[in-house]
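The other protein chains are all here in position, but one chain of the complex has been omitted.
Lettered A and B in written order, each chain numbered from 1.
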Amino acid sequence: MQGLLTDAFLTSLVFGAISAGIPLLLAGLGEQLSEKAGVLNIGIEGMMLAGAYVGFVAAFYSSSLWLGFAGGAAGGAAVALVMALLCVRHGLNQIVVGIALTLGVEGLTALLHHFQFGRTYPRLDAATSLPIPVLSELPILGPALFDRHPIVYGAIAMVAVMAFVYRRTNLGLDLQAAGDQPAALDVAGVDVVTTRTAAVIATGVMAGVGGAFMANIGAGLFIPFMTGGAGFIGIVLAMLARGRPLWVLAGALIFGACLSMTTALQVAGVNIPTDVIQMLPFAAVMAVLVIFGRRASLPAALGLPYVRGAR
Amino acid sequence: MTPAATARAARAAAPAVPLVELVEVTKRFPGVVANDRVDLALRPGEVHVLLGENGAGKSTLIGILSGLQEPDEGEIRVDGRPQRITSPRHALALGIGTVFQHVMLVPTLTVAENLILGAPWWRRPDKAGLAAKVAAITDSFGLAVDLEAVTGELSLGEQQQVEIVRALLRDSRVLILDEATSMLTPKGIDELGALMRRLVARGLAVIFITHKLGEAFRFGDRISVLRLGRKVGEIPPERLNALDEAAATEEIVRLMFGAGAGDPDAEPHVARTLAPAAPLLSVRNLTVSGGAGIVGVEDVSFDIAPGEILGIAGIDGNGQKQLAEAIAGQRVASAGSVLVDGKPVDHFDVGARTRAGLRYLTDDRLSEGTVGTFPISLNLLLKRIGAAPYWSGGLERPGEIATHAEELVKRYDVRTPSIETPIGKLSGGNIQKVLLARELADGARVVVFNKPTYGLDVQNIRASRRRIRDIAGQGIAVLLISTELDELIELSDRIAVMARGRLAGIVGNDEGARLRVGELMIGAVS
Partner (left out) sequence: MSVETADTAPRGADGGRRGERSAALTRILLLSVAPILAALVIAGGILLALGVDPLAYYGFVLERGLFNGLGLQQTLTRMAPLLLLAASLIVAFRAGIWNLGIDGQFLLAAVAAGALAPALIGSLPGWLTLVLCFVAAAAVGALWSVVPALLRAYQGVNEIITTLMMTFLGVSFANVLVKLLFLDPGTTVPQTRTLPVADRLPRLLDTTVSSGLLIGLVAVIAVHLMMTKTAFGLKLRVVGANPRAAVHAGLPVAKLTVAVFAISAALAGLAGAVEILGVHGNVRADWNPAYGLAVVPLVFLARLNGFAAIAYVFAFSVLSIGGESAARRLGVPHFFTLVLMAIILILLAVVEYVDHKRRAAGKA
């Protein structure tokens, strides 16, 4: 009996950690990309929410999760485009615009949802999983990790993709230069504004897919304000990971595990208020910052608009 | 004959067609005409020296050539054809490579990565190919770069070499060297000169920007002089060849500073005899730890008597700023002691030292000395916020603040529309006057000047130097840190040389001082 409980508990914990962690992972990877290029993307919460809403609507009307993710990417990218236009092209204050966009998307998606669905919250059909042969047979990890919708595998693969881009491509060099010494990138013949714009829009795509995941896979429905700070957690993950995608993955899974711990504990028959568990990751981050404070560094030109020839 | 002279002689007969030519180029910024109908031709095989003071319009011209700025009027011709240069990328494509005064490399990337920067983004960095190409360049031009080093950890001279290699990698036909010698040791300057000769021998056109006359004569084939945005003269190779150094210098000085001005900066040094007195400022075995790429201060000791000016010579970045900040209390000393009038002030913070009469005029006028968006009136009181009579019980007294500002603005001849004008809108010379007014007011006894005339025009240089001499005459002890040897010779009673954080020696400022200071500088750094 005891053993059975533990198995069920662990499966539920890992399953939940992945479900809650994937959106954080995508947000964190996206924010990391923006920050690498020197843009502090406070609007990522809005991009996620836009992705959640557009992604849900697309999946709801087309009955296709893949179209849902495409919609999510488009929704996130649309918000990112506004951010890029205002902050990267025209150098407006990144924090003010980011907060304004988040507020606007919160209001707009809630409003649109209200007029489409009233007070009902229609559900999508449960996502069909793509079990990976052999691995999905593993105890505990199998059902939690290897019997999931393909987007889960895709998101985890993004960690390797981003690491490859940063470490092994010229694009990676361009991004780092755009964040650390934009003038050097400019005189090397690469347009800083274009590089940063591309980074911000790619961030929007990743955050949007993350939001769509929350709505379509995680919850199966759209609820106004449903991202509930996931974008901000993404910002924190990116700041702590300092340019290393693997750290974002680790952080996202830890946060995901804490966020889903309550469900798992209920499965195990333990009753602790959600809130205690939800405090854990933030308390852990603060502890890390207190201990390693000085080393949480950020790109030199983070948050500063680039103006050619300005001294 | 210098190498340049030999080359000049060889080519004087056959002037080449310019690779790049600026015709009547004008560039305006809010409130100033940075370049006013400037003509400039860059010919292959020629080191074209661009001389001018700070603010003469050299940087703007470089900006135009390197694609950072576009001219408002006039024409750029490349290979004889009119051509706009719209971006740095475009300039590179046209074969114009630039080594900027402020190094334009990404400090967090390796040298190899910096050299690759700008390659098509979808490709993977071709490090093997790069290494081969770099080796070819370094071998033929006698350069040395370590591809795997992290750029931010290199010295400025090494970073400059990386920039030159980068320009050559891009097949530049025109190489712009902007104030390339300002960060180098005398030996490094000679090496750079030799490199320039090798580059032009291969048919490149080099444009070498400097404000040092000696370098211009030693390395240049052709010299153009800019003054207040206008090109006021050009000495072609055949003419330059006919002059010896003294005659050339005289002609350049005449061009730079107007007819018959002589050397405007340096007034003759007047030796003074100071009455023997107990030192007003004493520094004993002062040690400040450095940091990543920053030289610290090691075991520095000296005394300054009332009314004495002690000069500190040395190449920028040898611990001078750290020394000044440690004396001012802005930087923690790890050992040693600072005494004002015999009393240690080591446990005093900046404010307490200021009240004890110790003042520090920073060289970083805008990003450290002032708050650019604040009005002049408040900047004048930046170090005395909360003090009577300008504040009473913590409350601002606008009348007192305004009176104080009006008086200082008048006394120090600050040219400003109003005392409420944000100080960032003033010229460098006027900001310096505000700083002088602030630091010298109310009981200054010891004043540390860090590069007090850096970036100023002639009038303001003269005014600042006169002010320094005046306050020493009133019995204030002055520590004068400068990279301009002429300035130190003109003003100082004694000159110390600082190298790598240490004092290499202190000499009296008499007949042979220039020579001995030079020896100390060379000996200390080679």
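FYI, a residue touches a chain if its C-beta (ideal position, glycine included) is under 8 Å from a C-beta of that chain, and two chains touch if they have at least 3 such contacts.
None of these values were measured; they are calculated from a predicted model.
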Identified contact with the non-displayed chain, of B:Q159, B:N241 or B:T370: B:T370
Residue of B:T86, B:S301 or B:S418 touching the missing chain in the full complex: B:S418
Residues from subunit B at the interface with the omitted partner, ascending: 28-31, 328-330, 349-351, 353-354, 360, 362, 364, 367-375, 378, 382-383, 385-386, 391, 394-396, 417-418, 420-422
Interface with the unshown chain - residue positions in subunit A: 40, 82, 86, 90-97, 99-108, 110-112, 114-115, 224, 229, 232-233, 235-236, 239-240, 273, 275-276, 278-279, 282-283, 285-286, 289-290, 293-294, 296, 298, 303-304
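One rule holds in what follows: only the chains that are shown with their structure count from here on.
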Separation of subunit A from subunit B, taking each centre as the mean of its C-alpha atoms, in whole Å: 47
Touching residues (chain side subunit B, partner subunit A) in the complex: 63, 66, 68-69, 87-89, 92-93, 98, 100, 104-109, 113-114, 116-125, 166
Residues of subunit A that touch subunit B when the two form their complex: 168-171, 173-174, 176-177, 180-181, 183-191, 300, 308-309
